[in-house]
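The structure appears right after this line, and notes come after that.
With one protein chain withheld, the remaining protein chains of the complex are depicted in position.
Chain nomenclature is as follows: A and B, assigned in order of appearance, with residue numbering initiated at 1 for each chain independently.
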Amino acid sequence: MTTRGLSSGGLCLVLGGARSGKSAYAERRAAETGLDKVYVATSEAYDEEMRERIARHKAMRAEAGWHTIEEPLALAETMAVERGGDRVILVDCLTLWVTNLMMADRDVEAAASGLVEALSETTGQGPVILVSNEVGLGIVPDNAMARAFRDQAGRLHQQIASIAEEVVFVAAGLPLTLKG
Amino acid sequence: MTTRGLSSGGLCLVLGGARSGKSAYAERRAAETGLDKVYVATSEAYDEEMRERIARHKAMRAEAGWHTIEEPLALAETMAVERGGDRVILVDCLTLWVTNLMMADRDVEAAASGLVEALSETTGQGPVILVSNEVGLGIVPDNAMARAFRDQAGRLHQQIASIAEEVVFVAAGLPLTLKG
Partner (left out) sequence: MTTRGLSSGGLCLVLGGARSGKSAYAERRAAETGLDKVYVATSEAYDEEMRERIARHKAMRAEAGWHTIEEPLALAETMAVERGGDRVILVDCLTLWVTNLMMADRDVEAAASGLVEALSETTGQGPVILVSNEVGLGIVPDNAMARAFRDQAGRLHQQIASIAEEVVFVAAGLPLTLKG
């Protein structure tokens, strides 16, 4: 595990399934840069189960020196403002961001293009690690909303991967390099 | 990305999830052979959503020099007739083919064996690229039909992979070589 592209302000996409260890892997990668750590949490609590999960994750980061920003929607703007050479930004996660955009009835494709553009324009200004759920490897979902969601997530992953220096797939806590 | 087995008339299986970029990857591989391109579309439109998707894909291929054959069921026969050294055949996709067989109440295992046999008998006669969805990495589906479908798809992938020169798993548009 080296810092590769991250050391020169690059972009790393970390994909994985539920409870794959992708977030812990991303946090380790961020810590390895030795820079100040900014955690961009995209999660919004829709129910008690999620509220508890969010609180648990926050508590775990609290002592580890993370500065947390809660941003469910405006990721492109956050990148433009926050990305800098003295810090590493970790966004966890893109699939929740897509969910938030859909719930808020936003144009997901436009938002995705906006994020890709913001990431491209700030290339090299500081390392960014994006975490996202791979959700397209099960049976086709029955409902159209879920199908639209996984289509949007899949397309976003392709777009991000095409401009990332590094793409890693995490399973059982173990990284598999797809790019970089 | 080389043409490896494809250059000598071999067989390549491209697996991936929904919106993984597997079809675009397969189309690039086909184009790299420099041969005439035959696109075997297995899709049938059951509703408006699919009709639009099919039309969109066709429009995208129209200008790129593909000769399209629509064949929802008789893939083995299509292989026997179409495979030849002057062209590359791309079949997109096997999972829709399995769906079509099940909808038409055909014997899927017999059809799968027939396709594997047709591919074996025509080995080396011209490159063939088969695209298929990996659908077995989610929670066990509630309904028996979906369970039967993913069992059939998984078994077919194993059979095809065992005779393929190359097997590639595509995620976020990036290929990962499983064989070849």
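Everything below uses one rule, namely that a contact is a pair of C-beta atoms (placed from the backbone, for glycine too) under 8 Å apart; a residue touches a chain by one contact, two chains touch by 3 or more.
Keep in mind that what you see is a predicted model, and the values were worked out from it rather than measured.
For the chain left out of this panel, the touching residue among B:Leu15, B:Ala30, B:Cys93 or B:Val108 is B:Leu15.
Mapped onto subunit B, the footprint of the missing chain covers residues 13, 15, 17, 134-140, 144, 150-151, 153-155, 157-158, 160-162, 167, 169, 176, 178-179.
Listed for subunit A, the residues touching the missing chain in the whole complex are 16-21, 49, 134-139, 141, 146, 149-150, 171-174, 176.
Criterion: only the chains that are shown with their structure count from here on.
In terms of their C-alpha centroids, the spacing between subunit A and subunit B amounts to 31 Å.
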